[in-house]
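Excluded from the complex is one protein chain; the other protein chains are retained at their positions.
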Amino acid sequence: MSSIEIRFSGSGGQGLITAARILAGALTGEGRHVARSQSYEPVSRGGLSRSDLVVSDDGADFPLSTRLKYLLILDAAAANASDGLLDGDSEVLVDAELVPNPPTGDFRVYSLPFTDTARRLGNKRVANIVALGALAAQSGLIAPDVIRRAVEAASPKRFQRLNLEALEAGQQMIG
Amino acid sequence: MTRTMNMQGNQACALGAIEAGCRFFAGYPITPSSEVAEQMAAQLPKVGGTFIQMEDEIASMGAVIGASMGGLKAMTATSGPGFSLKQENIGYASGAEIPCVIVNVMRGGPSTGMPTRPSQGDIMQSRWGTHGDHPIIVLAPASVAEAYHETIRAFDLSERLRVPVIVLIDEVIGHLVETVDPGEAGQEHVARTFASGPAEGFKPYAITDDLVPPFPRPGDGYRSHTTGLTHSETGFPTQNPALAAAALNRITDKLVLHNDLIERWRVREADDADILIAAIGISARAAEAAVTKLRAEGIMAGLFRPVTLWPFPEGALLGVIDKAGAKALLVPEMNQGQMIREVERLVAGRLPVHGLNRIDGEAITPADIIARVREIAP
Partner (left out) sequence: MKDVTQTPDFDINGYIRLDQMPHFLCPGCGHGIALRALLWAIHDLGIEKDKLAVVSGIGCSGRLSAYIDANTFHTTHGRPLAFATGLALARPDLHVVVITGDGDSLAIGGNHLIHACRRNLNLTCMMLNNEIYGMTGGQVSPTTSADRFTTTTPAGNTEPGFDACRLAEAAGASFVGREVTLQVLALKDLLQRALEHDGFSFVEVISDCTEIYGRKNDLGASPEMMMSQKASMRPDAYRNTVDVPFRPNALATGILAKVDRPEYGQALRAANARQQPAGKG
């Protein structure tokens, strides 16, 4: 019963924890067990921030990350913070604009325009949802319509359309 | 009908308490346990309960005991320094036999320590934090689901045995969100036995076969006296050596008599373990992963996990050691060696007991345990 570890990382205020919570909820709805942990520091804005999911079929033995399958990096501050948790099987998705120097190693790195896409959609704060779309598509852990419903349900009414557009744009980055 | 949901450990303590029938919570903000209070503030009014944020940690413990004196199931939550401040009143609840539940989310110490970082540094404080010989029960859940169910059990034990019960979790479990099936809501749970029958000649601390006297609820006509002073069966202070010894022995003996209710432990691959790991909380979760990996490489490791930490399940541990014919014990804990003292005391030199300690604010990992087991493997 192996588990899959996913990390959302960047700086505080980028919506990483929201994105992780949406994915966790969607996976749970599909019958998976998810353990979610996050950096817990005295400050709410700025500084290194992360949220981890350990996804399993019937509950992970150890609920914290030890070897990441998927790593998302949305800020240079987090560029190398997870290096010790990567191996040849890891897949790293970084924001092309904000992470000019992604980690290097024998893992695959995808540099994708999350922030730029969000800006084009009208609000760069939805970069987290663009990235969530890309991560969901890249991992294949969750069906597109399931994550779509989860984003819809988690969005305040006035952001619903924007968030769904952001999710779709992210999904389309993975071909 | 399953109610599976993603729940945080601190939230699980709050929701478990509500399910258990807790209707009063007094607390004071402190990292990393504040979410328990926040959840109770949101949930208690919905079920007709009362939440109050008191002026300090000591007051919140006092108010919880006061509410329980009035007959309500009551709880507080705290961490580190707050747990230290509550100790005098916890001793009062122990001595005066007022049911109450205290959630302690362990963080690093001493003093302010590392408030946002996990620790298991209160293993001894949870047992011996208040002064004098006293009965206390400490439950140590290792998952969010267990935090929910053990908080319910904490109330069941506290109300049944009239003893304070501490739910001891580390910051990792407190802030971890896991998928939990809480089961059906609105189950029957243990209700305190309130005194009934004639008030004339009623002895609030009578020594009965059960060793747990029925609780005289204010307003029910008993007009009894409750004190933190050592008291006789009448409830009034005594310094008569025979009466004092009988009263103090009774409150200790009641836990021994009802140990079947209290004791709980779990094992994994322990039956034939050469190396038995004894751990609680997040350290036990690391040990579970480590055991699987060690077995895969042919090392016969197993886990003994006290769910009831105090009274320590001593007979169970010795039984598991004997059955497996274990050759060594490993006690991983996020402190400089607290639970290991109890384990060493129990095995009394029959087999080597090794420690694995972290006090750097990081959880012990499966890799830490695997490396240590390889070092000590026979």
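Letters A and B mark the chains as written, and numbering starts fresh at 1 in each.
One rule holds for everything that comes next: a contact is a pair of C-beta atoms (placed from the backbone, for glycine too) under 8 Å apart; a residue touches a chain by one contact, two chains touch by 3 or more.
These numbers were taken from a predicted model, which means no experiment stands behind them.
Chemist: Would you list the chains present here that the left-out chain is in contact with?
Modeler: Within the full complex, the chain left out of view touches B.
Chemist: Which of these, B:Met7, B:Val36 or B:Val64, touches the one chain of the complex that we don't see?
Modeler: Missing-chain contact among the listed residues: B:Val64.
Chemist: Can you work out which residue in B:Asn89, B:Asn104, B:Ser119 or B:Ser143 touches the chain that's missing from view?
Modeler: Considering all chains, including the one not shown, the answer is B:Asn89.
Chemist: Need a quick check: the contact residues on subunit B for the chain that isn't drawn.
Modeler: Within subunit B, the residues touching the omitted chain are 23-24, 26, 44-46, 48-50, 52, 54-56, 58-72, 74, 88-89, 92, 218-229, 236-237.
Criterion: only the chains that are shown with their structure count from here on.
Chemist: Between subunit A and subunit B, what is the separation of their C-alpha centroids in Å?
Modeler: 36
Chemist: Please give the residue numbers of subunit A that touch subunit B in the complex, ascending.
Modeler: Interface residues on the subunit A side: 21, 24-25, 28, 32-38, 40-42, 59-64, 66.
Chemist: What residues of subunit B sit close enough to touch subunit A in their complex?
Modeler: It comes out as residues 4-6, 31-32, 115-116, 143, 171-172, 175-179, 282, 285-286, 288-289, 292, 363, 365-367.
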